[in-house]
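So the structure is just underneath, and the comments pick up after that.
One protein chain omitted, others in place.
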Amino acid sequence: MTLALLGQGLAIGLVNGALYILTALGLTLIYGILHIVNFAHGEIYMLGAMLIYVLFVALQWPLPLAFAAIILLAVAAGLAVERGIFRGLRGQWMQLLVASVGISLIIQSLSWIAFGAQEKNVPSVLPGVLIIGGVRMPLERLAAAGVALVLVTGLYWLVYRTRIGLAMRAIEEDEETARMLGVNSDRVAAIAVALGFVLAALGGAFVAPIYSLNPGMGLEAILMSFIIIIIGGLGSITGTVLAGLLIGMLQSIGALILGAEAAHVLVFAAMIAVLVLRPQGLLGRA
Amino acid sequence: MSAVLTVQDISMRFGGLAALSEVSFEVGEGELTALVGPNGAGKSTLFNIIAGVFPPTAGRIELAGADVTGKSSHALARLGVARTFQLVTLFPDMTVEENVVQGLHRHTRLALFGGIFNTASYRADVARTTERARAVLALLGIEAHRNERAAELPLGIAKLLTVAIALATEPKLLLLDEPAAGLSLEESNRMMDLISGEVRKRCTVLLVEHNMRIVGRYCDRAVVLQFGRKIYDGRADGLVHDQAVVDAYLGVAEMA
Amino acid sequence: MSRPLLAALTFAAAALTALPSSAQESFKIGNLSPLSGPAAAFGIGINRGIELATEDVGTFTVAGKQYKLELVPYDTSLDPGKTVAALNRAILNDNVKYGFILGSGVHGAVLPIIRQHGFFDIFMGAMGKEITNPENPTVFRFMASSDQLYYTFTPEIYKKLNIKRVGFMGPNNDLGRADVRMLKDVAGRLKGQGVEFVGEELVEINAKDFQAALLRLLAKNPDAIDTNASPTGTVGLIAKQARELGYKGYFISSTAVLEAKALVGIAGRGADNIVAYRIWSTSPTKLYQEIADRHEKKYKEPTLGTVWEAYAATRWVVEAVQKAGSFDTKKVAEQLAGSSFQFHPYGPATWGGEKSHGIRRQIQTPLPASIIKDGKWEPLEVRMGVLE
Partner (left out) sequence: MKRFSVPLLLAVLVVLPFLAKPYALHVAIVVLFSVTYTAALYAVLRMGYLSLGHAGFIALGAYACVILSVRLGVSPWLGIPAGGLVAGLAAWGLGALTLRLRGIYFSLAVFAFGEIVTAFFRAFDWFGGPAGIPGVPRPSFFGTPLASHFAFYWLVLAVAVLGIGLLYRLQFTRFGATLLTLKSADSEKLAESVGIPAARYKTAAFVVSCAVTGCMGAVHAQYLLFVSPQVFTFLTSTDLLIYAMVGGLASFWGPILGAGVLTALGEQLFSVGYWKTLVYAAILMIVILVLPGGLIDLPRRLRARARAAIAAPEVR
């Protein structure tokens, strides 16, 4: 295998890892703060992608406007879900989990009805391929990876450098005490969920031009995200980043050397290894 | 008088700092001993080591001469050690009676077969267990509450129930973590009367307490810790006259 | 009411709620296909094909009685379990004797039931003699099978485009694996012309990212990548990502129903040099165009790929029923196998396959090959050989 090939493989793994992170970030955030595994995450991701199609492609809106609209809708959806469903079930994790399954099923079936079964696609805004020393990288992927980087940094900043982040961590530690210290946990929860939804929607929106879209893409996304948070550890942003890159690399290098089939097995092997040796995930706390 | 519990040179370090250093003492058959000390003296740590929550860094724990250092808590339970928790811990969704029945676990047969086919002998066994549970409740004077949900009990009753559950295991050694904490004066008197009365008739008791009044009034012996070292080991009523203890407690605890 | 009792009654109710099947003079054609999920486009296309055919057939006479077509759809979402359940309902409850069943993967589960009840299976799927064979006399494949295409078409295309090195990329499922087997075999037979099979990549069924796998395949620099067995969207993605990695060669796709607009939409200029069988760059018949127009008018959507074949199948079966003068599936099967049909949108149709499958159950229609140039389908002048 030539060096160029290996370099290409690494590049692919890195960028795909970034895409995985982009997909799983919101899931991690919501779990980290509310200990809710939000099954609806995949559907919000799907809606983000579909909305880019509807607004930017079908209705010809300018891109910034489309993104603004998506963010607003995501915030609204997040607040609505938190208010209407999550809040009432706080503390009953089983009900919460199954409720989020219900939400995702509803969104999914409605989307099949609304968007139909034909694959949609969003023409690339950044066509073209960047070539460095024989390694080729599509610009749109690089852009999405860049976005992932920005979002991760932004999230770190929010969680570790701001007052709202402090409140979030306080609630993560111990909701009761946080309340007593005057943290408005309802408000923080609402913000966290809204933020998680925005992250999911943005993930979908930025991945949209790279892949083709159908209402089933949410399920595929959530299954992959599960694998990532299992390996990385629930609620750990760093863990998600780590696991995302790990899986990206495993798949690309694995596929390059052993073939795609084997690479897929490798991912599961990694998951088993983690479950056996460190069930709470690489950076998770059990 | 043979020792039920022997604590031998127990040391415990968490990372850098030593929580306990070479603490040794014995608890004799039928004694009611108090483990005393200001907050952070290491009494809870020692208590947890004895109860098998975590093993010590060094030293050994013996039950009636047998080494039980680092045994898991359900292993210790089978050897006759029972405990209560500082924060009231119960089976919240069960009734008071069911709680005590669970306490009787090691005296019941699993009897899967009998249970599935609900054989006569199984039914008899269940009836017997219920009887014993009620007896324990009666002993602590809370049989009236036996059908109430544990989660809904007032603190006084709940604390008595924790003792009842532990007592139901029919332990040789009963470990009580601040049994009177958070109780009103008469509640705590009632609790301590029971412990020093009916309970100690049945088993040896080691309790953690920092209320000198209670220790002095109800216990035979006291072991006092400070900064993880033993500074007093002797008659409980001698406590208040011991200079080291007084210094340790100066202005800290209520010297009744 | 006590809880177990409640359970008892609802259970009884549940088990007995088998809706009575309507007993009026209608000839029911079932459609056991994915109507939801990623493959829904195929199933919905079949529904529409049947509906369009129903408009044209109107009422017809069998043994002196007037009948009209009635479509009974069942959603299988390509899940074998659900398909078995659907077929049970169709046969036992709705007394549907004729129906489309889509997907090779589900047939392993339904064939026993088909045989048991002599259900007339209008089979839409790629796999060849594994399914249409003498054991299953009432199973007719109304579309080209991959073996048919591989053995009669592929060699011609290789010759035409001077393709020597071929690789395969497809889903890691029964279809993908079967295709790899055939492709290798065909390549072996063509060794004389210097054709060589350079490698295969089987990827996860719902995979959307093929870069890594492609990288490995492209390292063996093939002239053509066979993307058989992949649905339209996937072919588009493979093309796009391969071009991004600097691949210049051809893509050859046959079983998937491809639509240029979708492909170009996904892959842009990368879609050029996608070759496909069964794509008509120019309407082969007036009927073909007419159906496309009616479809777009009626459903406000570009015509789904399965519409034409479903249309033809429906009309042909009805004709066979009329000729047979009975609804007995065995009789109709005999009648159909011996017949030819003038109203197939692709052109005159008949039955073949006795050599390759051991029974005349494989439809034979004119088939085109097309290639995308500048984002549009252009005809690729090759004639289909004969399947031995």
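Should a chain be cited, it is by its letter among A, B and C, assigned in written order, with residues numbered from 1 in that chain.
Following the convention adopted for this analysis, a contact is a pair of C-beta atoms (placed from the backbone, for glycine too) under 8 Å apart; a residue touches a chain by one contact, two chains touch by 3 or more.
Because the structure is a prediction, the values reported are computed rather than measured.
For the chain that is not shown, the touched chains among those present are A, B, C, taking the whole complex. Contact with the chain that does not appear here is found for just one residue of C:D174, C:E196 or C:E290, C:D174. Contact with the chain not shown here comes from a single listed residue; of A:L6, A:V57, A:I71 or A:L97, that residue is A:L97. Within the full complex, the residue among B:A77, B:I195, B:A222 or B:L239 touching the omitted chain is B:A77. For the chain missing from the display, the contacting residue among A:A4, A:A76 or A:L105 is A:L105, taking the whole complex into account. In the full complex, subunit B makes contact with the omitted chain through residues 51, 72-74, 77-78, 82-83, 85, 89-94, 98, 101-103, 105-106, 108, 110-112, 115-118, 122, 126, 129, 165-166, 168-169.
Looking at subunit C, the residues touching the absent chain are 1-19, 35-36, 40, 72-75, 78-81, 84-86, 88-89, 92-93, 105, 108-109, 111-113, 116, 172-174, 177, 205. Interface residues of subunit A with the unshown chain, by the touch rule above, are 31, 35, 37, 85, 88-89, 93-95, 97-99, 101-103, 105-106, 108-110, 112-113, 223, 226-227, 229-230, 234, 261, 264-265, 268, 271-272, 275-276, 279-280, 284, 286.
In the analysis below, only the chains that are shown with their structure count from here on.
The chains in contact with subunit A and with subunit C alike: there are none.
Distance from subunit A peaks, on a Cα-centroid basis, for B.
Remark: the per-chain Cα centre closest to the mean position of all protein Cα atoms belongs to A. Chain pair with the most C-beta contact pairs: A-C. With each centre defined as the average position of its C-alpha atoms, the distance from subunit A to subunit C rounds to 35 Å. The distance from the centre of subunit B to the centre of subunit C, each centre being the mean of the chain's C-alpha atoms, comes to 74 Å. If each chain is reduced to the centroid of its CA atoms, subunit A and subunit B end up 49 Å from each other. Residues of subunit B in contact with at least two other chains: none. Contact of a single residue of subunit A with at least two other chains is seen at no position. If you check the complex, the residues on subunit A that touch subunit C are 1, 5, 8-9, 12-13, 16, 19, 109, 112, 116-119, 121, 123-124, 127, 129, 136, 138, 211-212, 214, 216-217, 220, 251-256, 259-261, 263-264. Residues of subunit C that touch subunit A in their complex: 36-41, 44, 172, 201-204, 206-213, 215-216, 219, 231-234, 236-237, 244-246, 262, 265-266, 268, 301-302, 304.
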